[in-house]
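Missing here: one protein chain of the complex. Every other protein chain is in place.
Showing chain A:
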């Protein structure tokens, strides 16, 4: 512990402790961002399965990052973050555009299909850009799986403003999103500017998930898991769901990271793999439940 407060101590243990602390803080921040991002996306779309990874938003961010690495020699967290956010915004517009086509608007099923299809296309583009460039592949591969181990004080510093802005947006749009949950007509009757609140909340969601993705790679299912656990426990009031899903997201991601290190020892299992293993079965359960309710 001494190493923490005395930078002159350079023993191996001190370094390990320092690194672990950075990693834990980074984990907590990414988890909080992804948890809140999921809660916002679900409210904006009034769709229980909206999550950055399921809607393909993460893959969009990935494609932009890999293109940046491959074509523009980008390698710093600062530059990743803007590319990832741009990719996330464009992909969400694209996926919601496709998902809203046809009758019935953006139903859960149509959004998942649109997200999966978009994700598949974007993933193959990512591979197509990467394969002929072995140096890009090395740099990208680690990022791609989703690792919080790459976090350092610099990336934390880059992340903080995005996290704060995103969380503030979430807190301020909460009451309006609560009204929106009763349907657009009720919300308008209550004096909510439905278009504005959707746009602002969606922007918050994309900022949070884009920034987390840029720095830690695409980590899936946190938003989905956190909000559903919280909804079961405390009900559907967003004024409580938003802070609680930040907390739950942070805990889930940190625990997943520890789990990945334990299961993968002596090496480690990337946290993105762990969350996918936990998240996929939950997603299946929720989709089945959502479908039954719709029927």
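The rule we apply is simple: a residue touches a chain if its C-beta (ideal position, glycine included) is under 8 Å from a C-beta of that chain, and two chains touch if they have at least 3 such contacts; residues count from 1.
Everything below uses one rule, namely that contacts and distances are computed from a predicted model.
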According to UniProt, what is the chain that's been left out of this complex called? Choose from "Iron dicitrate ABC transporter ATP-binding protein", "ChsH2 C-terminal OB-fold domain-containing protein", "Molybdopterin converting factor subunit 1" or "Sarcosine oxidase subunit beta". "Iron dicitrate ABC transporter ATP-binding protein"
Hidden-chain contact residue, picked from the options A:97, A:161 or A:183: A:183
What residue numbers in chain A mark contact with the hidden partner chain? 46, 48, 172, 175-176, 178-179, 181-183, 185-186, 188-193, 231-232, 235-237, 293
